[in-house]
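One structure is given below, encoded as structure tokens.
Every protein chain of the complex appears in place save one, which is left out.
Chain naming follows the written order as A and B, and within any one chain the residues start at number 1.
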Amino acid sequence: MSDILVMRDLVGGYGDANVLQGVSMTAAKAEIVVIVGPNGAGKSTAMKAIFGLLKVRGGSITVDGTDITGWEPNRIVEAGVCYVPQVSNVFREMTVHENLEMGAFLRSGDLSAAYDRVYTLFPDLKERRKALAGNLSGGQRQMVAMGRALMLEPKLLLLDEPTAGLSPRYMEQIFQICRDVRDTGVTIVLVEQHAKQALAFADRGYVLASGANRHEGTGADLLADRDVADMFLGG
Amino acid sequence: MGALEIINFYLVPGIVIGSIYALGAVGITLVFAILRYAHLAHGDLATLGAFLALGAVTLGGVSPYVALPVAMVLTAAAAVMIDKAFYAYLRERPKIVTVMASLGVALMVRAVVQVVWGVDSETYTRGIVRPDVWFGIRIRDRELITILAMIGLVLALHVFLQQSKWGKAMRAMSDNPDLALLSGVDNKKVVMLTWIIVGGLCAAAGVFLGLNYELKAMMGWTMLLPMFAAAILGGVGRVEGAVLGGLIVGIAEEMSTLFLPTEYKAATAFAILLLMLLVRPTGLLKGKVL
Partner (left out) sequence: MEWIGLANYAVFMAIFICIYALLSLGLNIQWGFTGLFNAGIAGFFAVGAYTSAILTSPAVEGRIGGFDLPVPVGWIGAMLAAALIAWPIGKICLRFRSDYLAIATIGVAEIIRLVIKSEDWLTNSARGITDIPRPFGDLPYVYSQLAYLAIVAGVLLVAYLMVERQIAAPWGRMMRAIRDNEDAARAMGKDVPFRRLEAFIFGSALMGLGGALFAHFNRTITPEAIDPMIATFLVWIMLILGGSGNNRGAILGVAVVWIIWSMSEIVTDQLPHEYAVKAKYMRVFLIGLMLQLVLRFRPEGLLPEPQGTREEVSEKSK
């Protein structure tokens, strides 16, 4: 079985309310899966649930065959999952290089190959590696955040709205980097507000509404779907 | 009044007491930034360190400078134990509850000192030390050592925070705790490490205060206000800011006696604290505001 992520009938939320009311999804090895949906559909919540950041009351999550439901985030990191939050996702008062170093906190031994890999993916960062992350532009900060997550060489990379607030040029660049990362064998699950662009670029997509699955399929199929079009494309 | 008098009677004592404040303020700023609460037992932990060194001096017959590392290790251990016993289980509660617990710890630590060592003033060594004169500037050995030890300890801490893996983890925890946890940093280890460092610095502040003045059960508590003023003046979370803040508060306190009765030295620190909160709460070096 080549599915890196399997989420089954997930129920959970913050406090007593269940934001997620039975969400299921899978992601295969080296696949980009995008989660879209209207505001409040539970997209980011579903992603946080994978990372153990909220109370899961039902269902299960497995990563590469290991059941990680209810694990502490630091153990999930060790299981090969990295998560890039939407906001405050860099150490602002640390240099770009130190941010990457923190990403590799759980690794020991020679990290030069990992640095090379990240700096090859993000040449901009190599130039600015001594700069404080807080002094970078929004797009560059997003790259630092992704680079930090990639330092652990995860099996599964979770990105929460990586293009929020970025210019179209940066959005395209981030998407391109996602493809490059995928091509190195990493599975990427991302939440996106820009549904149209995201579906066009992803391998597969899930449309959530009111905390449950609404549609799923390849990006192209979903873009062609009338209902999805009505939801997002102003149809 | 000539320049030399100003230097000898105000600037040198100001730098000495400022160095002591700096040692304490660095600890306060670390707790404020990493653990995210105001630690009100900080001064009394310094008192404990000073008296533990006195114990080593009287029992072991060693000089206070030999007793200093002993006291630092013991106070660090005490700080870790206090955290485990009284603060650790409050971590999920609003931080202000831990501030309250630390007020209780302040009282408890002081009570222990008062029970074990009594309430009379003590000194490490007896006799009057005459200052050496360098180009008209009068300074005693112990004053010079206080200043140098502060510089040495802060530099060592700086190198640790900038270069070592766990030092970076501490900075990361101060910078963005959620992301540090997501990166796999073990919060418990960072907390323990912070208390080891803070406990050691507290002891150093206490020992040097005892060395330059005298040992009293209230010595640390009265130092609390200037230490906090220094940490906020420098910018919460800024180690170099805490040093700068400590020196400024120390010198300002000594200089204030030019205009104010000596009893009101403590008011200087208070005025600095309020002024900073009023005009620039992030401090001189742009620190955090909780």
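Criterion: a contact is a pair of C-beta atoms (placed from the backbone, for glycine too) under 8 Å apart; a residue touches a chain by one contact, two chains touch by 3 or more.
No experiment lies behind these values; they were computed from the predicted model shown.
In the whole complex the chain that is left out makes contact with B. When the missing chain is restored to the complex, the residue among B:I7, B:A77, B:M108 or B:M192 that touches it is B:M108. Only one of B:I7, B:V62 or B:V97 touches the absent chain when the whole complex is considered: B:V97.
Looking at B:V12, B:M173 or B:L225, the residue that reaches the missing chain in the full complex is B:L225.
Listed for chain B, the residues touching the missing chain in the whole complex are 32, 37-38, 40, 85-86, 89-90, 92-97, 99-101, 103-105, 107-108, 110-112, 114-115, 118-119, 221-222, 224-225, 228, 232, 261, 263-264, 266-267, 269-270, 273-274, 277-278, 281, 289-290.
Just so it is clear, only the chains that are shown with their structure count from here on.
Per-chain Cα centroids separate chain A from chain B by 43 Å. Residues 165, 168-169, 171-172, 174-176, 178-186 of chain B are the ones touching chain A in the complex.
Within the complex formed with chain B, the chain A residues making contact are 51, 73-74, 77-78, 82-83, 85, 88-94, 98, 101-103, 105-106, 148, 152.
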